[in-house]
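Just one protein chain is left out here, and the rest sit where they should.
Chain nomenclature is as follows: A and B, assigned in order of appearance, with residue numbering initiated at 1 for each chain independently.
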Amino acid sequence: MTPPPALEVAGLAYAYPDGHQALFGVDLTVERGERVAVLGPNGAGKTTFVLHLNGILGGGAGTVRVAGLPVEKPNFAEIRRRVGIVFQDPDDQLFMPTVRDDVAFGPAAGGMRGPELEACVQRALARVGMAEYADRPPHHLSFGQRRRVAVATVLAMEPDLLVLDEPSSNLDPAARRELAETVRSLDVTVLMVTHDLPYALELCPRSVILGGGLIVADGPTKELLLDAELLAAYRLEIPFGFDPGRA
Amino acid sequence: MGAGHTHKLYRHGVSRVHRLPAHVKLVAAFCFVLVVVATPREAVWAFGAYAVLLAAVVGAARVPPGFVLVRLVLEVPFVAFAVLLPFVAEGPRTEVLGLWLSESGLWGAWNVLAKGTIGVAASVLLAATTELRALLLGLQRLRMPALLVQIASFMVRYGDVIADELRRMRIARESRGFTARGPRHWGVLARTAGALFIRSYERGERVHLAMVSRGYTGTMPVADRAGTTAAQWSYAAALPLAALAVCLLGWSLV
Partner (left out) sequence: MHVPDGFIDAPVSLAAGAVAAGAVAVGLRGARHELAERTAPLAGLVAAFVFAVQMLNFPVAAGTSGHLLGGALAAILVGPWTAVLCIAVVLLMQALLFADGGLTALGVNITLMGVVTVAVSYAVFRALLAVLPRGGGGRGGLGAAAFVAAALSVPASALAFTGLYALGGTADVSLTKVATAMVGVHLLIGLGEAAITTATVASVAAVRPDLIHGAQGLRRPLELRTAAVARPGAGGGGGAGAPGADVPVAAAGGGTGPADGPQAPEAPASGRGPRGRSTRRIWAAGAAASLVLAGIVSFYASSDPDGLEKVAGDEGIAKEEKEHALSDSPLADYGVEDVTNTRLSGGLAGVIGVTATLAVGSGVFVVLRRRTGPGQHSDQGSDQGAGGVSAPPPATRQEG
């Protein structure tokens, strides 16, 4: 018997309380160990989609399963351990007074204490190369450093599915490369939501396009990026001078 | 209010006062000010004694006296109030420097000035020797409800972030040639405030999402390590106890 896929989304639809409908029936299956990019222009419903993966948003139509476990209220604690979401703005994610407290937040909420917690924090920070910043307040770090600490806060929970929301936004080229190295070194299923096409190509063999609240394309990243008409229809653009065929 | 370790009045240093646990210092400062406030205003010498006590703490904390004195400008508004008191208060009047002033008003002015100044000085000292995070932990140890401590720590964490947003909005306004000059521009400023509220509230929602995503269910994990020794308590108690002695003496002499 094959294990269930890491992520299974079927017929997912959602409207915000103000009446604006963002998702219209999303279907997506991600196998264990895959790295998949979810591409789409601003306003395509990417963030809304992400918030359904650990049950923060819900109550619309459709189902989401993480490694076979349905994302429903009784399972929230386990789902939120399994699904680690790194949000777009690290300032939203780093809400504790120091980096150490922040990385410790997730495991501590899960009941971890004492030396075990400290070791877990150190391990997570080491994986993103931020171990020496443990006692700094997040506000004093650079944007790239904050983004990496945000990744560490999620890694500390040892998730099975790592979800990155626009991971490359506002990063300078060096920070961007460092983050890519960090992501590649992780042995987890990765779902990366972005409109940064070269970054998707660099990190994810497979991509899907989310447009108008639906998955409208699914295939190898390189082939999607070579389909100029498809990209143009969804306001996705390859940066000037970048040739996906040769990358 | 730099988030995390420092804030505007904080002055980094190494001293016994800096090392005292924050809750001990909070209790000591509060009791001290309370005693000062309860002192009869006629005991003029007592306030001199309080000032000497505070000066001793300044010495022990190795805070430059000038630092504390400069921060006393905080009380300028009520100095102005105190100056007015002798003119508006009731009772018999007396002549001072050619002005016909109310005696009780003069006492009132002295009372407000002396107690207010010592109060501000004590607060400044507390703030100057206590890190922000320690202060929050101290409040928690003093049994302030955990939720209130959390609210305070979020306010502290995001105070700068939001003030930064406000500043960027002002720069954006000014870059487009708008400078508020009078009440007719309040509408624009109020819209700034409205936008700031929406941003703050939405950030609050996003922060909550980020917390929930990491397993938050309503209580914060407490990371409280060190305990407090009796020696620390007694060291900190020296200030309010000395003040209490002065105060009692003041009452018995008046």
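Simple rule for what comes next: a residue touches a chain if its C-beta (ideal position, glycine included) is under 8 Å from a C-beta of that chain, and two chains touch if they have at least 3 such contacts.
This is a predicted model, so every value here is computed, not measured.
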Problem - Touch criterion as defined above, residue of B:Val24, B:Leu53 or B:Val124 at the omitted chain - result: B:Val124
Fill in the blank from the handout: Per the whole complex, from B:Trp45, B:Phe87 or B:Trp251 the residue touching the absent chain is B:Phe87
Completion exercise
Residue list for chain A contacting the dropped chain reads 11, 13-22, 24-25, 27, 41-45, 47, 51, 60-61, 95, 209, 211-220, 223-224, 226-227, 229-230, 232-235
Problem - For chain B, the residues touching the chain missing from this view - result: 1-2, 7-9, 26, 29-30, 33-34, 36-38, 41, 71, 73-78, 80-81, 83-85, 87-91, 102, 104-105, 107-109, 111-112, 114-116, 118-120, 122-124, 126-127, 132, 135, 145, 147-148, 150-167, 180-209, 211-212, 216-218, 220
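Throughout what follows, only the chains that are shown with their structure count from here on.
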Completion exercise
Cα centre of chain A to Cα centre of chain B, whole Å, reads 42
Problem - Complex contact set, residues of chain A against chain B - result: 51, 54, 56, 77, 80-81, 83-85, 87, 89, 91-93, 95-98, 101, 104-106, 108-110, 136-140, 153-154, 157
Practice task
Flag every residue of chain B that touches chain A in the complex, lowest number first.
Solution key: 2-5, 132-133, 136, 153-154, 156-158, 160-161, 203, 206-207, 209-217, 220-221, 223
